[in-house]
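Apart from one protein chain that is not included, each protein chain of the complex appears where it belongs.
A, B and C label the chains in the order they appear, each numbered from 1.
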């Protein structure tokens, strides 16, 4: 049984993992780079080990240093969170060689699912539908052209080792094939050190819908229903919800069964996510499997009533799953909004800096997972995700109303952030109707970036307040000058009364 | 349909009510006394009206001023919250005369249930079990003695108009009857202006279990299961949970049906609570009905998945209930801890003052309803409840583990509070086992008030931090003096190395 | 550099042995601590000691010498003892051994009833006066047989927090109060 957990991550996910460990009575070890000595996960864990300089490659991605920290602190298990080493088969393998429990799948499952072409082949063999396209890497332009000829335009060229939207190119016209192929391969080479690409049919008006699965070491596997993740900007999810507004119960059951079959095909153990691309006729195709906890896992936790991190730990402990597929159900509706330190007005440029003030929403149906505090300096080395708002309602309407309420109350000062942008998303007609695809942000860009109109009283009161604060500070600096003003209220009202006669 | 809601209350419940109004898109009007200009409900509402001086009798209990505020602001509905005017039939009546919707039951239901003896009779007539005792007010000592002779000692003498533990006396020996009767009547006279009392069989080892009900104006009524409220100090609830750890499904169904019958007996409309006293054999007796929202309503909201304030508003709007008894179920387990500004070490004396610092717990399964902020001065005129922690878990074990985690993270500085006391309650063996009665606090008093042991490193580190802060401030005040110290680290380590040889 | 620091009933001697950037070497009652010590915000610190992570929040109580302290798991009251504090402590002790107790108002309120007169002898548990504060009436009782040395308040009078109300003369020192108050359920 696991006795002490090292969390090989930072930010909100490290804090979130530590919370569940704390509830289970498990001591935790945080790791931190130079930039993160004051980060919340360091403050919140029972122990903390320094693992190197600020760039992730020298700290959070440094396998030696992390294994060293586990040795030093006596941690017998490592939770990798998401990102960083979470989908690195070498790290998973190394942990097991060191006798440290890796809270995640085997390196075999990670590498099978990590390479897109291998994953495609494995899924096809398991009877899981995949997007029409090549099953082998494409290396020559001629080959590419002939494949495109077969499956028909539009197509998507994707880096085999890719992720996060890098090394992807959409081709709509035959004349674009060559340049797109060249660009995708060069980007893939730079980003992943591997220029293998493959070609897939491009699905128009697609939905991105993923299924959460859990599988133990005793042959049990269940799915915990879907998450609708189509609100994306450049393949980065921003708002997620569950249930998906477009799925039918029948299709949900089919896709859930497919997701479980996909996990079984790689003898999966742990928590994982099967991502599907779904077209407007609800045809669905396997996209990829994420062999780790997902950023948006809390919406599943809320509607299914399960703590996914605890489930991961139980599975890593070799315990059998206690969840039964036939007893699982979706209870109400949940929405997650990702709060980023970024400037929507300036092309979503990351905006590090010092957080001077935070107002966090509370009350019925509201959960906030975050990693910032007043006075915290957001470092510029890492993902700018600083908080997640997770809202539950008894149905989609209530969840939306509550999300709006919570976003209005949410304030972060000192760093630019996307809270207003999120508000505009949840108020956008397409989102309100649940009628949106992955093109939603792009299609509504203008409206989503427009400043809100403001009633003029409100603006005037802001002006007055700033003015009064300035006067107060000036008065403090040079007292006396302004005192003359203080007691002329009576005189003034007398004058006004006279004027009214 | 209601267009604007005046909330005739303050504190956490006013804020909580405004939250639901906001989600429904209803503008809100807060009312405030002199002491509450800076209170959170004033800041959070859309509008705010001053209603008088600080003592509640001149403001929050002043019917004229509250009706005046509703007129002035154009509010067409009033939500009374709990306490104050929430169970005042005159106020309910007055609202309806003024054409203002009172979000609560009719004055008939309030007065029937508000007088304990009338309530007893009504309940007996409706076939609801009541505690053996008198059905009429007792005015003479002889009468009292003869009644006690009939039902047998021990008995409880209770003020007919009472509430909150005032005007109650337990009599265990025949020699105590006279003095107890005298004391109860004089206390009742002072507190409620009415010295009528009645006598009931005293139930030993009792549980206080209440059922939440909702009833509309179309003849529909449902119960939303129970809340176990036996953790009390002087009849004041401190920790509540649902489901009750002692009820069987069978008994739960019976009591729920009884609660619905009790509500129907007074043609009840709105949200209400039927309180039962339950003995160790699970015999249950009607205790009283609270014709309003309860402090502990959020635990029901969490396990049943209903926003009770919204349900109240829908009922007040004349809409039919959409909840169906057969579809309602309890999902997981919820615990509420009440956070008071009081000093447990000094007989729970209320402790008003300025809140200098708050750390609020977050994350999976945690809800906080509160009304304080950093810099807020808790006034001394009102109930010292400042926040409620509501925690959910998939079962009682998880809810308890999570409550512990959340209480550890919860910090309030500047005012004395009962957070540590709450931690000791949820860690007490009797509470952990779910094996407790209303005597729990009294029986475990010593353990619950004992300071926690602390590992000595931790204490030393606190000492060092205070010392370093003091040095820092002294240095700021007279710089230079301490700089000599700053650079002798190398010298010191050299000395230590030498010493180790 | 060294000071005495009081925590609960313990008085510890603290000495700063060395400091280099965030690295401190401090001795508490002779036990040495090598710490990684960083300030997060005003009054809030993160300390790593043997990899263990401690968060300490200091909230000043009347000035710079007394702090209410939060750690992750506990709360403390801590006082730095310097020359002035030492003098006050010795003066306080002098008073106490003199066998007198001053009964003060714990919170602001109003004196509802004074039930004794100056010079009166009172029994243990006898009520001296009733104070109304924060919706609640509190009785202030004598902890032991005593003499009412001085009455500093009268009925109907408002009192501030910590205002002296009654001076008693007796040996045993204990003060109790007993109140009921209506709270909502």
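Things worth noting here:
Basically, a residue touches a chain if its C-beta (ideal position, glycine included) is under 8 Å from a C-beta of that chain, and two chains touch if they have at least 3 such contacts.
All figures in this text were calculated on a predicted structure; none of them were measured in a lab.
Put simply, the hidden chain is in touch with A, B once you look at the whole complex. Within the full complex, the residue among A:135, A:149, A:395 or A:469 touching the omitted chain is A:469.
Contact with the omitted chain, checked across A:125, A:327 or A:458, is made by A:458. The omitted chain makes contact with just one of the residues A:359, A:395 or A:443: A:359.
As for the chain not pictured, it touches subunit B at residues 29-30, 37-38, 42-49, 72-73, 373-376. In the full complex, the hidden chain is touched by subunit A at residues 82-83, 163-166, 229, 234-237, 290, 294-296, 343, 346-347, 349-352, 356-357, 359, 380-385, 408-409, 411, 413-414, 420, 451-452, 454, 457-471, 473, 482, 485-490, 492-493.
We adopt the following convention: only the chains that are shown with their structure count from here on.
In this assembly, A is the chain whose CA centroid lies farthest from the centroid of subunit B. The interface with the largest number of contacting C-beta pairs joins chains B-C.
Put simply, the C-alpha centre of subunit A and that of subunit B have 37 angstrom between them.
If you average the CA atoms of subunit A and of subunit C, the two centres end up 48 Å from each other.
Subunit C has residues 52 in contact with two or more other chains. Residue positions of subunit A touching 2 or more other chains: there are none.
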